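Here is subunit A:
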Amino acid sequence: MELYTPVLALALLATGFAVFSVAISAFTGPKRYNRAKLDSYECGIEPTPQPIGGGRIPVKYFITAMLFIVFDIEIIFLYPWAVHFDAMRLFGLIEMVLFIATVFVAYAYVWRRGGLDWD
Partner candidate 1 sequence: MILTILILLPLVGAVVTAFVPGALARVVGLGFAGATLVAGIVAATQYDVGGGMQLTETHVWIEAMGVHYALGVDGLGLLMVLLTVVLVPIVLLAGWRESEAEGNGGAKAFFAWTLALEAMSLAVFTATDVLLFYVVFEATLIPAYFLIGGFGREGRGRAATKFLIYQLAGGLIMLASVIGLYVVSSNQGNPSFLLTDLAAIDIDPITQRWLFVGFFIAFAIKAPMFPVHTWLADTTEKATPGTSVLLVCILDKIGTFGMLRFCLGLLPDASQWATPVVVVLALISIIYGALVAIGQDDVLRLIGLTSLSHFGFIVLGIFVFSPTGGTGAILYMVNHGIATALMFLVAGFLIQRTGTASIREMGGVEKTAPVLAGFFLVAGLAACGLPGLSPFVSELMVIVAAFDHHWLVGSVAVLAIVLAAFYALWMYQRTMTGPGREGAAPVADLDRREVGILAPLLLALVLFGFYPMPLLDVINPVVHDTLTGVGIGQEGGPQ
Partner candidate 2 sequence: MTQYVVLSAILFTIGCVGVLTRRNAIVVFMCVELMLNASNLAFVAFAKQHGNLDGQITAFFVMVVAAAEVVIGLAIIMTIFRTRRSASVDDASLLKY
């Protein structure tokens, strides 16, 4: 655990700084009320009302998120494999190639079906 204590120290410091900054700006800055100022910015026209929960998000982003998850998981397995690769050698290589190939199948599918195309 000692390895992580310094991280905590730095994190506390950074948090303190950030919170302080956010807090202080409330006092340092002026306060002049103006209705328009509090509206969302939309190039000067009346802002579009946003539905509760931030509106609807294009599906494309979800696909990207899903893909990211898939590959992140792949990375999770690649890291320990890489670190201990020298112990496993050829066996490790073969197994990992199989693993990558399997994930690659999904990847090829998504690519061919246009999952990676943005418009």
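Everything below uses one rule, namely that a residue touches a chain if its C-beta (ideal position, glycine included) is under 8 Å from a C-beta of that chain, and two chains touch if they have at least 3 such contacts; residues count from 1.
The candidate set was assembled so that all candidates are chains of the complex that A comes from, given by their letters.
These numbers come from a predicted model, not from an experiment.
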From 1 or 2, the one in contact with subunit A within this complex: 2
Residue positions on subunit A within touch of candidate 2 in the complex are 59, 62, 65-66, 69-70, 72-73, 76-77, 80
